[in-house]
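Here's a structure for you.
Only a single protein chain was left out; the remaining protein chains are all shown in position.
Letters are used for the chains, namely A, B and C, taken in the order the chains are written, and counting of residues starts over at 1 for each.
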Amino acid sequence: MIAVPAHRPAPSADAPHGAIRARYRRVRAETEALAAALSPEDQTIQSMDDASPTKWHRAHTSWFFETFLLVPHLEGYTTFDPAFRMVFNSYYEQVGPYHPRPQRGVLSRPGAAEVGAYRAHVDAGMERLLDVCDDRVAELVLIGTHHEQQHQELILTDIKHALSLSPLCPVYAAAAPEVAAAPLAPPGWWALEGGIHRVGFAPSGAPLEFAFDNEGPAHDALIRPCAIADRPVSNGEFRAFIDDGGYRRSELWLSEGWHLAREQGWEAPGYWRKGEDGEWRVYTLHGERTVRDDEPVCHVSYFEAAAYAQWAGKRLPTEFEWEVCARRFGAAEADDEVQRPHPRPLKPGIRQEVWEWTQSAYAPYPGFRAAEGALGEYNGKFMVNQQVLRGRSCATPFGHARPTYRNFFPASARWQFAGFRLAEDR
Amino acid sequence: MIAVPAHRPAPSADAPHGAIRARYRRVRAETEALAAALSPEDQTIQSMDDASPTKWHRAHTSWFFETFLLVPHLEGYTTFDPAFRMVFNSYYEQVGPYHPRPQRGVLSRPGAAEVGAYRAHVDAGMERLLDVCDDRVAELVLIGTHHEQQHQELILTDIKHALSLSPLCPVYAAAAPEVAAAPLAPPGWWALEGGIHRVGFAPSGAPLEFAFDNEGPAHDALIRPCAIADRPVSNGEFRAFIDDGGYRRSELWLSEGWHLAREQGWEAPGYWRKGEDGEWRVYTLHGERTVRDDEPVCHVSYFEAAAYAQWAGKRLPTEFEWEVCARRFGAAEADDEVQRPHPRPLKPGIRQEVWEWTQSAYAPYPGFRAAEGALGEYNGKFMVNQQVLRGRSCATPFGHARPTYRNFFPASARWQFAGFRLAEDR
Amino acid sequence: MIAVPAHRPAPSADAPHGAIRARYRRVRAETEALAAALSPEDQTIQSMDDASPTKWHRAHTSWFFETFLLVPHLEGYTTFDPAFRMVFNSYYEQVGPYHPRPQRGVLSRPGAAEVGAYRAHVDAGMERLLDVCDDRVAELVLIGTHHEQQHQELILTDIKHALSLSPLCPVYAAAAPEVAAAPLAPPGWWALEGGIHRVGFAPSGAPLEFAFDNEGPAHDALIRPCAIADRPVSNGEFRAFIDDGGYRRSELWLSEGWHLAREQGWEAPGYWRKGEDGEWRVYTLHGERTVRDDEPVCHVSYFEAAAYAQWAGKRLPTEFEWEVCARRFGAAEADDEVQRPHPRPLKPGIRQEVWEWTQSAYAPYPGFRAAEGALGEYNGKFMVNQQVLRGRSCATPFGHARPTYRNFFPASARWQFAGFRLAEDR
Partner (left out) sequence: MIAVPAHRPAPSADAPHGAIRARYRRVRAETEALAAALSPEDQTIQSMDDASPTKWHRAHTSWFFETFLLVPHLEGYTTFDPAFRMVFNSYYEQVGPYHPRPQRGVLSRPGAAEVGAYRAHVDAGMERLLDVCDDRVAELVLIGTHHEQQHQELILTDIKHALSLSPLCPVYAAAAPEVAAAPLAPPGWWALEGGIHRVGFAPSGAPLEFAFDNEGPAHDALIRPCAIADRPVSNGEFRAFIDDGGYRRSELWLSEGWHLAREQGWEAPGYWRKGEDGEWRVYTLHGERTVRDDEPVCHVSYFEAAAYAQWAGKRLPTEFEWEVCARRFGAAEADDEVQRPHPRPLKPGIRQEVWEWTQSAYAPYPGFRAAEGALGEYNGKFMVNQQVLRGRSCATPFGHARPTYRNFFPASARWQFAGFRLAEDR
């Protein structure tokens, strides 16, 4: 068990780049807090090609700062270990060769403690850098903190997948006391009138304001008259789909999804298992428990979301319909930056606890150009064969999501905290 | 060698459903003419999971008429062989189980001649059906002829792939005399002003008018000011990309394409091979010959098209930009219905001889609903993880393509006659 | 349908190499007779990596004569097509590169008729060669005829596998009238005393005498006192194993076999299928019929044979125990050379109709040295990870098998006509 690192005090108000520095400290400490529940062995394992070990996430996020900030911008900086340049590069071709992703689980070294030392080394360098760097470089630091927050969510999704494969049914963290499930009223519908709407990220100049490159440029979108559900589909609603033979009715499914579902034996969302009493049980980071009907359905692929929508006689929203609703009806206001426990405590009937599949394929916005250099590989090179997800999940750190945020995964992905809401034409 | 079936005379003007009947006869004869160049052995082989044997195409297109027209709508019709219902079903889940696609090449029976007898049996039934059926049923016959034309193109793409794998370098058909290559001027640019444009298929009521369900409903699209090249990228232009290291520069590529290209050793478009003299040679249905600089580049994946556009500092057009240009500038006027030889004779500098990758993912148009029943599986269930191609190719039958036509293939596909043209923001 | 070639008359008694020439003519004609029942399409298909198309077998056996006899030994011989040197090489590395085995099914050309022309071309050359060649070369011709007989059996095993995959349940040849099954008495036991026995092939100098290199040198083997069953295990006996849960009792199985059986869902011998009435049915070259209890069990892997023996409290014989019995008790006298129909008519209770798995791994005999040059690759390079089978099957040509014959296949192989008999220590 790793000792939880003491939270470094907030920098004084007049320190250089004080707000970014404070955010840097906070995010870095949050990563370590997430890992603190995991033993060195837990932090080492990799359960599938798409997932990574916890200590790899801890090291890679530090590599990001070392590679894009410290090495090019901090005079006199000494790398912690030159071999890490290759070992903890995720996929930046322009940085050089990298250790193959499916083999991250074979790296026992550096161990969890040494990764901690690497993080401390990078943190020390970053403090020095922030003392001296200009605003343009500080902007890159801000990117790095948001990058690290993405990996915070992956730490949880990836360890959940790995632990779920053990017959010992291990627990990541003790559960909060359960609140009794309350009957869930049918969703309400938010109406959107047709016409031109403005979408995408447009900077306002507020401090710490941030968006990834793929959220812009802001531009006009033509939206058809429609209505969007005011909450995601719930477990209870999804069980009606299962009980109606939803997983065995080919006419509801996209062809690729149908074949995948049969090949992999899908009969329910990911992590669901039918108990001996016929009740659905679900594996969570708090261990296995009964499926709650009032929670949003989670760990479904795009294929399952689309099949459900077909079954319900509705459709999934486009990413722009979603975004306009989010701004107008407050479905996904930007989080404040206050640190709160991970994963978020579940509130019954909560409107927003899962990433939501949209029917939009992940594509560049009009006028999008990737950044020059290796950082340009961040988002742009994945713009094919992925679907956009909007919102945020119970595993998303506070201060990370916003209405223009575009998450993306292949339609087959189930290990993310992903659900969906319905839409209909009007 | 199969005898080319005599072309049945055009029906008299006052025969019931005369125009559809004439089209039916013509299309069916064209299919047999395409297959006539192939021996029974040629018609049997399957070279990859995505491709099908020629005689399977010949039988499946007949199965389509038998299953959707003759069995439900022609009283007293006797099926040719009840087992064919399963054997020649391609993917219609609602019709019942089907022989797995990757195993079509193991079906030596029925042989090519028996497939010919099956076709004649179906043709006889169809003539009787057209004598008695109503307009709604005749409309389904029209669908069937367009379905068969799609398979005519696949007969050529699939046999080209299969024959290309033989070390004997076999020839499908003798080549027409070559015209000398002429220097190709740089493309001109068609300008599109921004704003709302109408796209998609809207019926005019003309006789024999046709579109697939995925081409509608017609709707408004918001287009940004841009310009579109007036011809596809040529082999000569693509060679400059190759010579500039295009296949070895990761920064130009989508991530998935980069990994696929390296895994499969792509260094040039499909069917290209560097001769011992260093010249690029290309395998065609007429045998191997030297690559002509004045022809459109062909047999490239979406990944190669996108990488080239990145290299050229341009982008691919969206499918709507393409469609508006096609209507306005005549890039892809609807063909007449006159039968001409297959594949089309190549005209130097021709504007339109390849399907063209667009940057648009294949998705339903607003308001799209698939048809009821098995025919609803035709297009809708493939609307994920595919890119739209527009135009037509040298292998597309006359009378088949039109400006609203949406072809679609996975981004990795190379065995289709696919190229691309460039676009740029204005 | 290919016309059955007229059987060339036997050469006159005083023709050079008259006996070998007669054998050559007979064997070549038998190959064509086997293929005559198959359409060009049938002859083209390949159903798995281990199997080959019929016309490939017809061509490869001709390639053998062309490559090892005509090209090196017949002055003035012109090859039929130089490309065939590569296309029809099976695995002789020293001859040069070869077309990959799993891709033999994509070779539509040369077609079945052209392969016939190739065979005629080679036959004409071989007649000329036999007019002039010396005895050493004639010896190679004899090897070629035995090589071709091996492929005659493979023509049947491979087309059986391919046709069995068709939902149309095609028939290779009409069945002879069935004789009623008679109750089968338990097997008798042949006793072998312990001690040194002579095994392996020792030439006697008889005309046309032949053995493959792997059957020698003759040598002493030490045999333990034991008894060998006087007939193979029957279908009826094997059904008792199935009914006793033999396919679900891990303790009876070799570990590798157990996992393979579960992975592939084995529940009975190859080609068996439980009918809707609960009766076992079996696919044969004559179509599907009911399993006969009085026939030897066939199409079992070594793993199934070994599991049955374990279940029965016995063991499989070693190849030397088998050979000594064969010589002493006549289990497998050498065939005469008279041509008879293929496959052999099934006689109820017949002692020998299946290849028989032995417990001996395929290994070189003491003092074995492979021949120099490419022909040395024939047998020796396969001496690992294979089990020896002895005897002959209903698909083995007459005049091919003998008591010292060593057939060999991987323990997992099921598409051969393979069964087994039991042994026990005494």
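What we mean here is this: a residue touches a chain if its C-beta (ideal position, glycine included) is under 8 Å from a C-beta of that chain, and two chains touch if they have at least 3 such contacts.
Since the structure is predicted, the reported quantities are computational estimates derived from the model, not experimental observations.
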item: Missing chain: touched chains present in the view; value: A, C
item: Among C:T78, C:S250 or C:T290, the residue in touch with the chain that has been omitted; value: C:S250
item: Interface with the undisplayed chain - residues on chain C; value: 91, 93-94, 196, 219-222, 224, 250-251, 253-258, 302-303, 306, 359-361, 363-364, 366-367, 376-377, 381-385, 387, 411, 425
item: For chain A, the residues touching the chain missing from this view; value: 39-47, 55, 83, 86-87, 99, 103, 105-112, 162-163, 165-168, 170
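Just so we're on the same page, only the chains that are shown with their structure count from here on.
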item: Geometric centre distance via CA averages, chain B-chain A, whole Å; value: 39
item: Averaged-CA centre spacing for the pair chain C and chain A, given as whole angstrom; value: 60
item: Cα-centroid distance, chain B relative to chain C, in whole angstrom; value: 46
item: Touching two or more other chains - residue numbers and ranges from chain A; value: none
